[in-house]
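Quick one: this structure, given as structure tokens, is what I'll be asking you about.
Note that one protein chain of the assembly has been removed; the remaining protein chains are unaltered in position.
On to chain A.
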């Protein structure tokens, strides 16, 4: 992707110490998201990566208040989202949208594609009658489908086509910000590129801002301007995708990046992969201090005692690690 000059852009979203805890059972609390802070600038794509179960999707959903936050603030365009009343929420819903992971579960099987795409317009009374139909046709063509598809039902489409219907639905109310919750991980590789390219084109055309959640690092590198690495509900490192891939500072990021296979058998054979010991600890009883200390080979006493804060160690390069100077 062409280098955008992002430094001067203003923040569209500021997340401050966001927490989302779920009650599990009687006295246990699952800390899915445990105090994360970051910002997303207007027009950029922030990639959010991490293992399964590290709280990526919960972050995305809490960000747009699909879940109520346990603590912390999300400031969108000057509004504190978790303090909005019902009417303001409806207005806020016009500005943010979400694209979901499973294209088979994200479309109502009993509605026609036209009604699925038109639902946002119906809810907000934006367009009616002929205007609505015209907009639906326009959106279908934007995402590379035919206008005849409007009267069809979701089960008649393939996974990639369904994901494009989901994108058309998200675009229908002309949002500023879209949370893409692993939009490509359920698709096969040839279709992944198609969907990612579509998302990039749309961003350029409409000036959209994305939060792109994924676990496929190579795809995230391709689409993101900056990348945040998450582990067990906390952010470990945030920087531009260039920096992250060229000089990852956090031990966890280094391990993650070393897992990407290199398409050259000679290098692939000779390089050293960093293999992490053990499993991700349970978010119900996360370890004391740094969340990563149990699996970190550099861990020292301070790591076991105190949780590191996210510090800017280089321009636009934030790391949460005691050992990075």
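Definition applied: contacts are C-beta pairs under 8 Å (C-beta built on N, C-alpha and C of every residue); 3 or more make two chains touch, one makes a residue touch a chain; residues count from 1.
One rule holds for everything that comes next: contacts and distances are computed from a predicted model.
**Q** One chain of this complex is missing from the view, so tell me which of "GvpL/GvpF family gas vesicle protein", "NADH-quinone oxidoreductase subunit J", "ABC transporter permease" or "Cytochrome c oxidase subunit 2" is its UniProt name.
**A** So the chain that does not appear here would be "ABC transporter permease", according to UniProt.
**Q** Of the residues listed, A:24, A:89 or A:134, which one is in contact with the missing chain?
**A** Going through A:24, A:89 or A:134 one by one, A:89 is the residue touching the chain not shown.
**Q** Considering the complete complex, identify which of A:45, A:59, A:106 or A:239 is in touch with the unshown chain.
**A** Here the residue in touch with the unshown chain is A:106.
**Q** Of A:13, A:48, A:81 or A:173, which one is in contact with the hidden chain?
**A** Once the missing chain is taken into account, the touching residue is A:173.
**Q** If you put the missing chain back, which residues of chain A would it touch?
**A** Interface with the chain not displayed, on the chain A side: 61, 64, 66, 89-90, 93-94, 96-98, 100-102, 105-111, 119-120, 123-124, 144-146, 148-149, 151-153, 156-157, 161, 166, 169, 173.
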